[in-house]
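The following block contains the structure, expressed as structure tokens.
Left out: one protein chain. Kept in place: all the others.
Showing chain A:
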Amino acid sequence: MADTVQGFSNVRRTRFWQKGFLASQSAYVLAALIVIIAIMALLSPNFLTPGNIANITRNFSFIAIATLGITLVIITGGIDLSVGSTMALSATVTSLVLSGLAGAAIALFPGGALILAVLAGLATAAAIGFANGFAVAKLKLSPFVTTLGTLSIVRGLTYVATYGRGAFPTGPDKDLFIAVTAGRLFDLIPISFIYLLILAIAMYLALHHTAWGRYVFAIGGNESAGRLTGVPVDRVKIQVYMLCSLAAGFNGIIISGWLGSAPANLATAYELTIIAAAVIGGANLAGGVGGAAGAIIGCVLIEVIRNGLVLARVDPYWQQTLVGCIIVAAVLVDRLRSLRNG
């Protein structure tokens, strides 16, 4: 049979629905999300009220920035379990530096202490990310085990730094700190949502319109092919882990602004929700697949379900069970679809 001969001309065309966003799990989950929102709006008159929408946007921003970061790591085929701890330590360092500078008699321009404090918090996160990335890329340690170690190390350091009591932002820049983390733009849009949008757009551009983004995908798709073709695999991996930690650290600082404090147990076990959101949004733990839109869709879905259950007065203990079911359902749908497309 002539058809079984594979020539250079034996072309199997990829149809438009088999590639790009339309072919991604993110698109399916987005469709599911829209259906869920429609059902909830029908069932509960309180669901689509401005107050509740603001609530949802605020709550999913609790994890969404960190989810963007971990999505990068997951695309390269890695994982970072230390994001929750990193959120806590960055927030703690920021609060400690802010309070410390208030106590020290250094004359700083207004906001100077805040800038230094946030930089210190982010530098802490960057250091954690560098350690993770170095261990994974250069020492070839397993990302799971390495970051399981950092999860514990960093949480331990957070307790040590404050004797377990947590830290509180104080000083002249405190109000400014609260305003730039927990504030609202035009009294409406949570400012953290603006940060999220800016970072998501930056991530989209980096992933799809720069060579660096190509390398991130190539490492997840076929790391050894990347090495053979001259992709700086180790450098990109370290950068990706650093960006993940920075996103987590920034997210942690924002949370401490909302809470008005950085308790030592801040964001405990958040890594599980964050990974769940990334996976529901279409990031594939096997590597090579994922994106900014998916990360946000995953976070929104989790928060909408949680919010809907609260409005429906369902026992909150059911939330976790349901989120687990959604994770399995999302990857199952993706699996069935890829079986069908071969």
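Note that a residue touches a chain if its C-beta (ideal position, glycine included) is under 8 Å from a C-beta of that chain, and two chains touch if they have at least 3 such contacts; residues count from 1.
Definition applied: contacts and distances are computed from a predicted model.
Chemist: Can you pick, from "Fumarate reductase", "Ferredoxin-like protein", "Xanthine dehydrogenase" or "Sugar ABC transporter ATP-binding protein", the UniProt name of the chain not shown?
Modeler: The chain we cannot see is recorded in UniProt as "Sugar ABC transporter ATP-binding protein".
Chemist: Among A:S142, A:T210, A:N265 or A:Q320, which residue is in contact with the omitted chain in the full complex?
Modeler: Of the listed residues, the one touching the omitted chain is A:T210.
Chemist: Would you indicate which residue among A:I201, A:A225 or A:A269 is in contact with the undisplayed chain?
Modeler: Among A:I201, A:A225 or A:A269, only A:A225 touches the chain that is not shown.
Chemist: At which residues does chain A meet the chain that is not included here?
Modeler: 5-14, 18-19, 205, 209-211, 214, 217-218, 220-222, 224-231, 288-289, 341-342
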